[in-house]
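To start, I am sharing the structure in question, which I have written as C-alpha cells.
With one protein chain withheld, the remaining protein chains of the complex are depicted in position.
Order as written gives the chain letters A, B, C, D and E; numbering starts at 1 within each chain.
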C-alpha cells in the first residue's frame, strides 16, 4: 500500500494541487530542502516565464513609458534611471535584500540567512534535494528569488517618474539603494512573509498594490516635494516629446503584468488563470474610464489618457487579482480610471506639486483604490479568503506613513550631503548631454 | 484494480495525452466542472504564456506595424485605434462575445450562458472542481476565455489598416463594437464551436485563417470602399514615416504568432511543437519570396517588403499550422509571399481602391491562400485529419460573403447617422492633433 | 509488479527528473521515437517559451540594439540585415543545418538524416510515438530543432555589427549563408553533439559562449579587416543616431537571454532556475562594472556604456550559466564588464580596425572571458561537472583559429567574385536609400 | 538680381514649384519654418496641463532670379499659393549683390 | 521696409516674441538653426570615441517691419534676448525691396 500511496502522492504533486501540503505533514515555515521530485515542471515553466515578463515591464516597458513623456533633451537620462536601477537592485537583492524580505524573522524584518543567496542549492546537492521557499513549494527557490527580484526592481524604478528631469544621477543611485533596503524590504516582509505583522493581521495584497504601488507612489510624492518643481514649470512647454514610446511602454507593462499578477499565484493553476482574467478586465475598464472622463471634460480622448488609464487599472487590480472575479475587476477598473484621472489632472494642479510623470497620482492613488476595494470584493467562494476594508486600511496607512517618512528622511540626508538636484544650466541644457554626454537625433 | 486504474488515469492526464477522453466516457460538449486534478500545469503554463504573446501581437505589435506606415501626423491616431479596440473588445467579450462564440447553440451562434463570464469558477468552488471549456479540457476555462479574447481583439484591430488616416475615432469605435458582435462572434462560432455548421461541415481552420484573417481583410475592403480614398491619394507623398516602428511591429507579430498558432493546440504537446515549426518555416519563406519578387521586379529589396512578406506568411500558415509539416509550410509560405506581393503592389493599384495599409491585400488574400492550401496539405499522418479543398472553399466563400455584406451594411448605417469620415481640414492637419490633441516631436 | 513499475516510471517521467534514463536502459545516442507519454508538458511549455524568447532577441532585440548605434541614414539597412538573416537561416536550418549540427556523425560534422527535418514526426504517427532528440528527451524534437534554430539565427546576425554601414546586401546574404553551414554548423556539432570531438574532450559550453559568441565575434573581426574602415572613419561624426532604440534592444536581449540560458537546460527544472539567476547576476554586475569604468575614466556614465556592459555580461555568463552559482555569476560579470570596456574603447582604437559596433570587442572578448572562467568556477556540487581552464582554452583556441580562417577565406572569395563593399556614393548617401530605396523621417 | 523669399502653407509647396518652373525657374531652396501671425496655432492637453502651440508650420522658399523675371515669379507664387484663408503667408523680395555657382564659378545671372 | 533677422538662444524665444508684440509686431517667422561662434559646443563620447559637437542650437527669427518701427524692434529684441553671457547672438537688418501678402495681394507696408 505504501508504494501505492507514494505513487498517488507523486502523481498528485505532479499536478501541483495547491493544497498538496494538507495531505502531508505541516507546511514548512522557512526555506527548506525538498526532493527534486516535488518540483512541478509546469509551475516552474510558468514562473520562469513570469519572471521574464516582469523584468520586461521594467526594461524596456517602464523605461519607455516614462521616456516618451519627458522632453527630448531628457529621454536618455530617463531610460538610464530605470536601467541602472535594474542593475543595482539586482546586486542588492543578492547581497541581502531577498533575505531581509522573504526569510522568517521579526514582524518587521526577515533574517540574514539568505545573504548572497547563501544556501540556494539545486538538484546536484548529494541527496538529490533542492532548496524551495516556504512561500512557493512547487518551484525551485532560485526561481522564486528571481521572480521576487523583478518586483524589487520595478518598485524603485516607478518612483523615478515623480522627479524626472532634475535629479542628479549619482544622488538617484544612492537614494534608490537606501530606499530598496530600508523601505522596500521591510514593507515586503511585513505584508508578504508569514512572520510579518501585516501579513499576520490579515492584510490582503495579492501582487503588490501596497508593497509596490502605494509604496513607490508615496516615495514619489516625498521626492518631488523635497526636490521642488522643474525649472520653468507652468511657463515653458513640457509636452511629452514622443508618445509612441509611451504607448509601447504601456503595452509592454500590460503584457508583462500578466507575469506580475498571474505569476503571483506561484503556480500554473486556476487561480493564476482567474488573476489574469481579472487583470485584463480591470485594465480595459480603467483605460476606457480615463479616456471617457477626459473626452467629456476636455473634449478629446488622448493617447496619453488611455495609456495612463490602463496603467491605473493595472495598479488597482494588482492587490485584488487573486481574490476577485472578472466582474469585480471591471468595477475596480472603472473606479480606478476615474479617480486616478482626477488625481493626475486636477488634484495635482490644485495642490501644485510637480509630480512630473504622476508616480503618486497613478501608483499611490490607484494602489489605495485597489487595496480598499480588495477588502470589498474579496470573497471566500472565489479565493478562499474574505476581505475586510478596515484591515486593508491598516495596511495602507502603515505603508503611507512609514514610506513617506523614511523616504523623506533619506532624501533630506542626501540633499544635505552630496546634493540632490542638478545645476540650473545642466537642467536647461538637458540631462542627456549634461549628465551622460549623449543625445538623440 | 480500480485504484490502479485511477492512478494510471491520473498519471496519463498529468501528461495531457490529447486523446485522454477516448479512454474515458464521452467528451463533454459544453463547458463543465472538472476536478482540479484534471488540469495540466504544463498545458496551463503554455496557454497563459500564449495569451500574453497574442496580446503582445496587438499591443504593441500591430499598433507599431501600422503606426510606422502612416504619415507622421497620423501615427498617434493609428496607435490609438489598436489600443482602444483592445480595451473595448475586452469588455464586449466579457459582456457576451465569448458566450456567443464558444458555447453550444444554433449552427450560427452560441448561447448566452456565459454572459459576464458567468459560471466561470475556479478551484475554491466547494467540491474543489473548476470550470473547463469543452474545447480545451486540460486548462482552466478562464485561461481559454482569455486566450480566445486575444483573438477577438486582434481581428478588428487588423481591419483598421484599410481605412487609416481618415475615419472618425468615434465612428471607428461604434463600427468595431458592432462588427465584433455581429461578424466576429458568429463566424468564430460557425467555424470553431462543434455545433457550428462550418465546423460540422469539416472546414479546417487551425488558428484563424478564415475566422481572423479573411474575416478582417474583407471587412477592410468594405471599409475602404465605403470611406473612399485618402485626401491627395496618388498625388501627395504618403510614404511610411518610420519603418523602424513597422519592423519592430512585424518582429513582435512574428514572435507573438507562436502563441497564436502553437497556442491553438491548447496544450504544450507535439502538435504545438509542429505548429510552431511550420509557422517559422512559412514565415521565413514568405518573407524571402516577397523580398525577391520585389528585388526582381522593382530593383531593390525593401524593409517594408520583407516585413510584409513575413506577415503574409504568418497569415497563410495560420489555418494550416496544426495540420501540416515544415516542408508544406515552406511551400505555403512561398506561394503566399508571391501572391500577396502581387495583391498589394499591382492588384490594388489596378483596381484603384485605397486599402491604405493593405489589410485586404495581405490578410484576406493571404488567408485565402492558406485556407485553400490547408485543404491540399493537411494529411492524416500528420494531424489525424485529411483536408479537402472544396470544403475549405466553402468556409472561405461563406466568410467572404457574410463578412463583406455585414460590414458594408454596418458602415453605411454609421455613415448615414453619425458619419464615418473626418472633416477635410482635420484630415489635412493630421488626426493626431485634430482628433486627439497630441503630436510627436 | 510490472504494472506498478510502469506507473512509477510514468509518474517519474512526468516530473522530468533529468536522470530518468539512469533508471532505464542506456540513453539514446541519436534522435529516437518515444511514446508521447514520455513528453513532459511542463518542460515543453518552457522550451516553447524559450524559443519565442530567443527569436525575440534577434528580432527586434538585436536589430534595434545595432540599429540605434548607426547613423540615421543606415538604420533601415541595419535592421534589414538582422531580419533577412533570420529568414534565410531558418530555411538553411531546415535544408540541412540542423542535421549537420545535431545528428551523430564524424567528430567534426553531423549526418544528413534530418535534412528537410526529415523524419520529425509527431504524435499521429501510427504507434502513437513521436520523435525526440537524444539531446532533450522530454520534449518533442520539433521544439528542440526550433529552439536550436533560434541560436543558429542570432549568431550570424551578431557578426553584422562589425561591418555595419558598408557591406552590399547581396554579398552579406551570400556570406551569411556560407558561414552558417561552413562555420556555425561544424562548431556547434563539435562542441554540443556527443560525437563532436570538443564535446568528447570535455569542453563546457552551456549555452553558447564558444559556439555563438566567440564564433560570431572572431568572424566579425575577419570581416571588418577584409572590408576596411567606413568612409570618413575618425574624421566624420559617426555618433549613434538614436540610443533609445539601442536601449530597447539591450533590454529585449536581456529578457530574451533567459530563454537562451535557462532554456538551455532543456527543461523547467532547478538547473534552469539556477542558470536564470546566474545570468541575472552577471548581467547586472557587468553593466555596472562597464558604467563605473567609464564614469571613472571618461567622467560620465553613459547609456551606451551601461547597455554595452549588460550585453558583455550576458555574453560572458552564457557558457557558465548552467555550471555556476549566483556569486560566481557576479564575479564573471565584473571581470567581463571591465575587460570588454577596455577592448571596445581602448584596444580597438589602439589596433585601429573599424569594428563598427564592437561585435569582436564585446562578443568575442566577452565569450573568451566567460569560457575560461567557466573552467574556473564550474564545480561538481553545483552542476555535477567540474571545469578545467586548459580544456576550455582548447575549445576557445579551436574556435578562434577555425572561425577566423574560414570566415576570412569565404569573405575573400566573395570579394573577388561579386564584391563585398558598396560604392562610395552609396555609402555616402546612406544604405537605406541606396540599397533599399527607403528612408525614415 | 533679386532673391524672392516666400512663406507659404506646406501643402502648397508642390503647386508653387510647378507654377514657378512654368515661368522658367529651375532652382529653389526650401526650409521648414514656424510661423507666428494672424493665423492661430492649436492647443494640446496632457494630463490636464494645457500647452498652447502658438506657431503654425510653414514652408519658406527662396528663389534667386534675374530682375527680368521678378514680377512673373511673384505673380506665379501669389496665384499658386493663395487659398484666401488667413495664413497664406508673405512674399519678400531682396536685392542680391552677387551670385556664384560653386560648381563652375560662374557669376551673377549666368550662375542662377 | 526692413527685414530684421536675429539669432537668439532658443529658450529666449517666448520673451522676445512678447517684447516685439508689445511694440506692435504681429508676425514672425522662426527657424531652428545651428550656431558656430565664440560660444563652444559640447563633447560626446561613445565607447571611447570622442565626438566634438561644435555647434550650439540657436533660434533664428525674421521680422518684416516698416522703417518707422525698425529701431524700436531692434531695441526690444536686444533687451529681451540678452543674458550677458557669450552666445547671446546677433541682429541683422536687411532692406526689403518688396512685400506681398499672398492672401490679399496687398503690397508693401500694408502687407506686413
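As a convention for this text, a contact is a pair of C-beta atoms (placed from the backbone, for glycine too) under 8 Å apart; a residue touches a chain by one contact, two chains touch by 3 or more.
Computed from a predicted structure; not experimentally measured.
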Displayed partners of the chain not shown (whole complex): B, C, D, E
Residue among E:21, E:43 or E:82 touching the omitted chain: E:82
Interface with the undisplayed chain - residues on chain D: 3, 17, 26-31, 64, 94-103, 105, 111-112
Residues from chain B at the interface with the omitted partner, ascending: 237-240, 298, 300, 302, 304-305, 308, 344-346, 348-349, 358
Interface with the undisplayed chain - residues on chain C: 232, 235-236, 428-429, 433, 437-439
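By definition in this document, only the chains that are shown with their structure count from here on.
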Contact distance in steps, from chain C to chain D: 2
Which of B-C and B-D has more C-beta contact pairs: B-C
Repeat of the A-E interface, chosen from B-D, C-E or A-D (over half of contact pairs identical by residue number): B-D
Interface numbering overlap (same over half, different under half) for chain A and chain B: different
Intercentroid distance (Cα basis), chain E paired with chain C, Å: 54
Chain B-chain E separation of Cα centroids, rounded to whole Å: 54
Residues of chain D whose C-beta touches two or more other chains: 44-46, 53
Set of chain C residues in contact with two or more other chains: 7, 11, 14, 40-43, 45-46, 49, 240, 248, 268, 298, 300, 302, 304
Which chain pairs touch, all of them: A-B, A-C, A-D, A-E, B-C, B-D, C-E, D-E
